[in-house]
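Only a single protein chain was left out; the remaining protein chains are all shown in position.
Which chain is which? They are A and B, in the order written, and residues in each are numbered from 1.
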Amino acid sequence: MAPLEETPLVAIDAVKVDEKPSNLWIDAWRDARRRPIFWISGLLILLIIVVALLPSVFSPVNPFTEKCDLSLSNGDPTAGHPLGFTKLGCDVYARIIFGTSTSISVGFIVILLTTVLGLLFGAFAGFYGGWIDATLSRVGDIFFSIPYILAAVVIMSVLSQYRSIWTISLAIGLFAWPSTARVLRAEILRVKQSDYITASEALGVSKIKILLRHVLPNSIAPVIAITTISLAAAIVAEATLSFLGVGLGGTIMSWGNDINQAQRDIRVHPQTLIWPSLALSITVFSFILMGEVVRDALDPKARALR
Amino acid sequence: MTATDASTSPIDRDSITPLLEIKNLQVGFRTQRGEVTAVDGVNITLMPGKTLAIVGESGSGKSTTAHAIINLLPGSGRITGGEVLFEGRNIAALDEKQMEEIRGRKIGFVPQDPMSNLNPVWSVGFQVEEAIRANGIATGKQDVKKRAIQVLSEAGLSDADKRLKQFPHQFSGGMRQRVLIGMGLSSDPKLLIADEPTSALDVTVQRRILDHLEKLTRESGTALLFITHDLGLAAERAEQLVVMYKGKVVESGPSREILQNPIHPYTQRLVAAAPSLASRRIQSASKPLEDLGYEATRVTEGVDLIAAAESRVDAHAAVDSAPIAIEVRDLTKVYKIRGGKGSGSTLKAVDGVNFQIAKGTTMALVGESGSGKSTVAKLLLRLEEATSGEIRIDGTDTAPMKGKSLLALRRKMQPVFQDPYGSLDPLRNIGNTIAEPLGVFNVGDKKSRRARVDELLDQVALPKALVTRYPNELSGGQRQRVAIARALALKPEIVILDEAVSALDVLVQAQILQLLSDLQAELGLTYLFITHDLAVVRVIADNVSVMKSGRIVEAATTDEVFGNPREEYTKELLDAIPGANIPLGV
Partner (left out) sequence: MAGYIFRRVLQAIPVFFGTTFLIYFMVFAMPGDPIVALFGDKTPNPAVIEQLRQQYHLDQPFIVQYFLYIGGIFRGDFGTSFSGEPVTQILARTFPVTIRLAVLALIFQSVAGIAVGLVSGLRKGKLFDSSALVVSLILISLPIFVIAYVAQFVFGVQLGWARTTVGPGAPLQDLILPAIVLASVSFAQIVRLTRSSVIETSGLDFVRTAYSKGLSRKRIVPVHILRNSLIPVVTYLATDFGVLLVGATVTEGIFNVPGVGNTLYQAIIRGEGPTVVSFVTVMVLLYLVVNLVVDLLYGLLDPRIRLVK
């Protein structure tokens, strides 16, 4: 038996306030900033966004104004054209740099769309329940049951005369939102059970205020986590559609288009296919990595899996 | 002094070697901040066929000690020092293969939560049979099955042969716990470790299962190592007690001795705060406490529940003629059950309930899970609408209230809920949480609200520094204090406490009960105290209503219900309070 001096009694339920205040978001930030992959992916994403915003800083050649030279078809790299030329004699490097903004724009427009739709459907279905939930969830099921790339193929086929960044984003986003809605709905159903929600009801706080003040802020974390990954998926979707030839028109720089154009010469000139593929893959990889960090940081359960 | 010294006579000590002898056990967990010691130099001795209980609060290291014995520490935990001698062999040094031989066959284990300890995808029979086969108790399909049926019937599961094919989710909590006990005993082990085996169950079920477990281990001569947070339960069920605090053993010896004459101040605190013991004491003390030689001053710090109850009784002697604050008449709530067989089936959660609560008094509504007691709270709070019946607050029917009058009602009546981890919004700091009611009702300006928050924190004995803190930094008891502060923000007259102290450790629980008592005296509050734990009722309530299957089966003053229960069910509930057969020093 331990003598008294070995186990001194401490006050019952003593309050400890020596550490810095913490909640989910503060903890998430503390967790994320300790991880190297957060900084690596963050810097890559930052670089990609800067390239997208200011392509002319990175490429002296402007593919929009400079005509391609057919005599340079599939040409090797020369001074000022570090990655060589495409079949049509265009500068591969310049096209990659100027194509960045396309991928990034589509990615962000799509997640804006899926987040807005997903939040509306998920929040109302989860919070109000009953017939509202039944109706909204069935609508979500229907949209979920058409793989979004297939749906986008149909939409883009119909909209063949109106191909732009906006239409392709709409085509992808219109069928990609149900996964966001499902995640949010499940989370809201969980949060809604909490006693602090009942306590607010007992205070007479209105339903919509409870939703906005307590329920949504506490359910949003998993949505943010999957949104980062959805961004990567949207970039892949645009590239896939452009690769299939139902994406963006020929006048818009797009990595998917370039890969599509290069595929016929893969045996003899693989470099025209490899460089845009690499740009695409690195971009997607950066967002996927960031998605991992965000998910781990926001979900203590996911953190335990590391 | 060790447990052995106290329990065995000199003759025994020479002739019998202990079944289990834990010597200077150290257990550490690796964390990001280095190794954290969870168990620090624990010594325990258990003789064959005897029972020993380890008592302690959450975080005391009691469960970790139990898991260390069979080398099943969770996560990064490992034994960092000391010995675990089982039949003289140090099993802390065994490899995994040798440990498998011991587990199940020599040492059985009954875990805490019956809901999570059976694999949901396999039938109950499958899970019992695999234990029997792994320990070589029976071979051959028929023999194994026969043994499984025998084991489950012995554990008190009726129709065991038919139930083998069923899955865990088709069983109630009590039935699952019987299955787990059957599994633990399936190979006739020499030692059974039971880690809070019944704390997740209803009190009456709890008692039946413990009685049965006691009978089984006594008959087979199995030694029992019992882990619990309830001192009364431990003393009732075990010959020897080991009290753990912060990873160390602070006191050990024969149960009665410890209960009657606790030496360590921590044990003294525990004895003073355990509701089960307090309710027993109050009951046996028909004479004033001083005459019994009871000294409240013996408790150095902490809460003496008996003293608290005494002062309550004094304060409430005068409230007999107080006006009625809450009156409930023929309250009924019927739920439609969806998805059940045949649509339109219904459930009467509350069935013709009547009661009155006088201003400034406390009524306890006692019942087991599914009795409808929490539904009554929801109906009172107008979170749900009653199917029929009447609720009058200060004489006014609440059913027709809408808009402004409903808000006025909400201002008058506030709830505190059970789950300390779910009762506060994790993303709002404590200041904002407590101030929320003030904002909803537009009370005062920013400055006066801040002042009111400080005042409230003071009332619930929390430092003002907590204003900028978040709930995850607080303990369960502190969160409940914050929840109480929020409930009091609008100066309500009535507070509905729905299992408000049930999830807390005993010492913290006693502290909160004391706080509630003080607040009632100070502010003249009326409490509806909903709980499953009759022991707590004894120290806080003036009147008791016992609920079963939606109906109130007995209602009287607390003294009457405890001293002279009329209903069989009430008696059963009272019997279920642990410690009935412990002679106390008072």
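The rule is simple: contacts are C-beta pairs under 8 Å (C-beta built on N, C-alpha and C of every residue); 3 or more make two chains touch, one makes a residue touch a chain.
On a predicted model such as this, the values are computed, not experimentally measured, just so you know.
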Of A:V110, A:I168, A:L248 or A:L289, the residue in touch with the unshown chain: A:L289
Contact with the hidden chain (one of A:T65, A:Q161 or A:T251): A:Q161
Residue among A:C68, A:L120 or A:L244 that touches the chain left out of view: A:L244
Hidden partner chain, touching residue among B:G28, B:G61, B:G82 or B:G104: B:G104
Absent-chain interface as seen on chain B, which is shown: 70, 72, 74-75, 96-97, 100-105, 108-109, 111, 113, 116-123, 130-131, 134-135, 167, 169-170, 180, 183-184, 186-187, 339-341
Missing-partner contacts on chain A, residue numbers: 138-139, 141-143, 145-151, 153-155, 157-161, 232, 236, 239-240, 243-246, 259, 263, 266-267, 270, 273, 277, 280-281, 284-285, 288-289, 292, 301-302, 304-306
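What we mean here is this: only the chains that are shown with their structure count from here on.
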Complex contact set, residues of chain A against chain B: 1-2, 4, 6-7, 9, 11-13, 15-17, 19, 21-26, 193-196, 198-205, 214, 217-218
Residue ranges of chain B touching chain A (in the complex, touch as defined): 1-2, 41, 43, 245-246, 248-252, 264-266, 269, 300-303, 381, 383, 406-407, 410-411, 413-415, 417-419, 422-429, 433, 436-437, 440, 462-463, 465-466, 468-475, 477-478, 483, 486-487, 507-508, 511
